[in-house]
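Only one protein chain is missing from this complex, and each of the others stays in its spot.
What follows is chain A.
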Amino acid sequence: MSVLVVVECDGGEVKKSSLEVASYGSQVAQLLGTTATAVAVGEATEANLAQLGEQGITKVLYDAEPRLKDFVNGAYTKLIAAAAQQEDSKVIVLANSNIGAAVGSRLSVRLQASLATNVVELPKNDGGQFTVKRGAFSGKALADVVLSGERKILAVKKNSIEALHEAGKTAQVESFSAQLTDADFADAPKQVIMQEQTGGVLLPEADKVVSGGRGMKGPENWNLIEDLAKALGAATACSKPVSDVDWRPHHEHVGQTGITVSPNLYIACGISGAIQHLAGVNSSKVIVVINKDPEAPFFKAADYGIVGDVFDVLPKLTQAVKELG
C-alpha cells in the first residue's frame, strides 16, 4: 500500500511542479507509514526518473509507449488506474495542472475515490478523519476539506510545497505496461502546438513573473517587460484588458478567468489591481507593484511598491538586476 505520485515529464525532464508533487507524496507516505511510488507520464529519461529519489520516491513506474509522449486523457487515466491497482494505493497525488485535473477527475470516478483539487498543504490524518486545505473563491479564501472513503486523490497547487532535495538518493525505475489499446488513444491529439515563451520560461511553472497592464500604453512597449523578465529569468504575463485588446496573447492573461499563478515573485507593472486580477495572483509569495497612481488598489495587496512611471522605473530595475551579476 504505497502512496502513488503522478509525475509529468516534458522533453525528458521532470516538470518542476511534479518535483513538488513527488515531495508532497513522499511526505504523505511518511505520515501514513508507507513508501511513495511514482508513475511517470510524458517523455522521460531513466536517469531523470531515478533522480526522483531526491524527492523521497522509492520506485518509479514508466511505460515507454511512444504515444504517451503527448497528453491523452483516456490512456493516461487507464495507465494511472493500473498503477494504483498494482500498488494498492489509497492516496494518489498529482499536480493541479490541466493534465492533473483532467486525469484526476476521471480517476476519482473509476477508482471510487474522493478528490480534492487546488491543495495547498500536507493533509492531516486525525482520528480517522483525513483533511486537506485547498484554495477556493479564486484564491480569495481557503477551505479545510474532509475526504471520505478508502481512496483519496489530491491535486497539489503549484508552488505551494517546497521541493525536497536529498542529494544522492535514487529511485528504482521499473518498466510498466497498462496493456493500452488503440481505443485508449481515441482523444490523442492530431497536433501539438507549443507557444514561444519569453526566455524559455513557462508561465504556469514560473517562480518569477513580470506582468504588464494597460499602463504599458501599447504592445510596442513590451520590450521593457521582456528585458526585466529576461534579466530575472522570469516569465511574462499580462492583465485581462491587455489580452482583450490583443496586445498580448490570451495564454499570458492572469486573473480570475485566466491563468492563476503562485510564483515566489510577481512584479505588476502598470496594473491597477482589479479584484478579478488579484484573484489570479494573490497566492504569490512576494508581490511588487509599480504604478504611477498612488491610489491604485494593487498597492494594498503588495509587499513592495514603487509609485512612479513604468517607463522610467523598468529600465532602472533591469539595470540593477544586471549589476547584481
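Note that contacts are C-beta pairs under 8 Å (C-beta built on N, C-alpha and C of every residue); 3 or more make two chains touch, one makes a residue touch a chain; residues count from 1.
Just so we're on the same page, contacts and distances are computed from a predicted model.
Participant: Out of "Hydrogenase subunit CooU", "Branched-chain amino acid ABC transporter", "Electron transfer flavoprotein subunit beta" or "Sigma-70 family RNA polymerase sigma factor", which one is the UniProt protein name for the chain not included here?
Facilitator: "Electron transfer flavoprotein subunit beta"
Participant: Kindly state which of the options A:50, A:122 or A:321 is in contact with the chain not pictured.
Facilitator: Only one listed residue reaches the unshown chain, and that is A:321.
Participant: In the full complex, which of A:67, A:165 or A:300 touches the chain missing from this view?
Facilitator: If we include the chain that is not displayed, A:300 is the one touching it.
Participant: Out of A:2, A:55 or A:97, which is the one that touches the chain we can't see?
Facilitator: The one listed residue touching the chain not shown is A:97.
Participant: Considering the entire assembly, which residues of chain A contact the chain that has been omitted?
Facilitator: Touch set of chain A with respect to the missing chain: 15, 70-71, 73-74, 77, 96-99, 101-106, 108-110, 113-118, 131, 135-149, 186-195, 197, 202-205, 208, 232, 250-251, 256-258, 264-265, 275-276, 279, 282-283, 285-289, 299-309, 312-313, 316-317, 319-321, 323-324.
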